[in-house]
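Heads up: the structure comes next, in structure tokens.
All protein chains but one are shown in place.
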Amino acid sequence: MKFNNDYKIGKNVTLGKNVRIGDGTVIYDNVEISDNVIITNNCIIGEPLNDYYTNSKYTNPKTSIGKNSLIRSHSIIYAGSTFGPYFSTGHRVTIREKTRMGEHCRVGTLCDLQGDSVFGDYCSLHSNVHIGQKSKIGNYVFIFPYVVFTNDPTPPSEICIGPSIGDYSLIATGSLLMPGVKIGDQCLIGAGAVVTKDVDDYSLMLGTPAKRICDVREIDSREKRGNKHYPWMYNFKRGMPWEKVGYKRWLTR
Amino acid sequence: MKFNNDYKIGKNVTLGKNVRIGDGTVIYDNVEISDNVIITNNCIIGEPLNDYYTNSKYTNPKTSIGKNSLIRSHSIIYAGSTFGPYFSTGHRVTIREKTRMGEHCRVGTLCDLQGDSVFGDYCSLHSNVHIGQKSKIGNYVFIFPYVVFTNDPTPPSEICIGPSIGDYSLIATGSLLMPGVKIGDQCLIGAGAVVTKDVDDYSLMLGTPAKRICDVREIDSREKRGNKHYPWMYNFKRGMPWEKVGYKRWLTR
Partner (left out) sequence: MKFNNDYKIGKNVTLGKNVRIGDGTVIYDNVEISDNVIITNNCIIGEPLNDYYTNSKYTNPKTSIGKNSLIRSHSIIYAGSTFGPYFSTGHRVTIREKTRMGEHCRVGTLCDLQGDSVFGDYCSLHSNVHIGQKSKIGNYVFIFPYVVFTNDPTPPSEICIGPSIGDYSLIATGSLLMPGVKIGDQCLIGAGAVVTKDVDDYSLMLGTPAKRICDVREIDSREKRGNKHYPWMYNFKRGMPWEKVGYKRWLTR
């Protein structure tokens, strides 16, 4: 019932095979949608930039959605971004221009991505994450609800330096990352932490301001008694590229 | 002007007497809407689960909205949930499948309920509350803006244990509840607290991590000099079942 061909489509829009577009969705000019993509109802894809309202010669920058992506209802994706294959979103996502995402990235309900940021592959943003401009996120990074990436060290100013996050790191619920902090690989930033300084690989950080508590590899598993939980890739595989063979074998593929 | 019969309705939808449905709203299959319910504009009721997009034999689970409910605009309620009478929502609410709510529950603007959770009667969620799966909330519970209920103790993992909250407890603005914490009856979790351990009945908890400050019954009233504010039921009645007779007489009804 979602797909009654009751949508609007701009100029120079490319639709791959087997694309489905929901009712009430609008796709603006110069959007490229690959095979098997589902865009559900009431979305805006290729939302024009601010210039659109005032410049009669405005041209929409190119937007690209990779194959097998699923974009849920009421999401707004500005023109000028690129998403790899198997991209998916929750509802009411807002993604501004110059966002670049690798493959298999997920962006949860109500996330607000301010654009001009780069994400690797298999990044998972849970609900209501706010990513300021000029952020850099590695591969296999999980970001949990109400996390905010900030970028202005002395507000208001013209400085804009976003945080950067290494591969396999986890940013837990409600934590705040201060402008320009560099978080290493395989870190766990605990819930509600305020990260004010750079963080070494494998660090568990807690508190306000966040302090290093231990190496994440010391944290016990709650699932398998006597085992350690981190590196988590040996203990979690759902939706990961090593889902079928396990992380160990996948590494040597 | 909201109700021009410009909505869509699926199969096997039951509408009670005097139901009003706003323009642009879509009601999917197998939704039961009781008497005097108002669903305003641009809502989605009975949103199909993920399987809908891939399974040609998909059947929508049953959704039930109790009598005298009011659902405000742009709200999305997934199929497979049950709401008691006098349910109400703000705008842009998202409620996932397997949510069960008692009567007179209120869910504020932008709330994001991940589903598979149980709420008692007279629960009041203010704006922008996030409830992770497997949460249990008692009766007469108030949850204030930007509170998050988490459920994975060692992210990412396959463990999912939500918090539980006893009757008459209050969870103030911006507090985070860690996975599986059990909060007793009549507690007050202060603004910005991070609750990492179980909490006894009548506790005031503050800080990161939250510590017990005192018994809530020691807190002075700001309205009536020389009185105590808690148990709050003796001092607050708006919208409560004891609104007309007072809590004391209501208890002995």
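So that you can tell them apart, the chains are marked A and B in the order they are listed, and the count of residues begins at 1 in each.
One rule holds for everything that comes next: a residue touches a chain if its C-beta (ideal position, glycine included) is under 8 Å from a C-beta of that chain, and two chains touch if they have at least 3 such contacts.
What you are looking at is a predicted structure, and each value in this text was computed from that prediction instead of being measured.
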Item to check | Sole residue of B:N41, B:N60 or B:Q186 that reaches the chain not shown, by the stated touch rule | outcome: B:N41
Next on the checklist: Which candidate, A:E32, A:D112, A:D185 or A:D215, sits in contact with the chain we can't see?
Outcome noted: A:D112
Checklist entry - Which of B:S64, B:T109 or B:S157 touches the chain that is not shown? => result B:T109
Item to check | chain A, residues in touch with the chain not shown (by the definition above) | outcome: 8, 10, 24, 26, 28-29, 42, 44, 47-48, 53, 74, 76, 92, 94, 110, 112, 114, 128, 130, 146, 148, 150, 153-159, 174, 176, 178, 194, 208
Item to check | Residues of chain B (touch criterion as defined above) contacting the omitted chain | outcome: 1-2, 23-24, 38, 41-42, 70, 73-74, 90-92, 109-110, 124, 127-128, 142, 144-146, 170, 172-174, 188, 191-192, 207-208, 219, 221-223, 229-230, 232, 235-236, 238
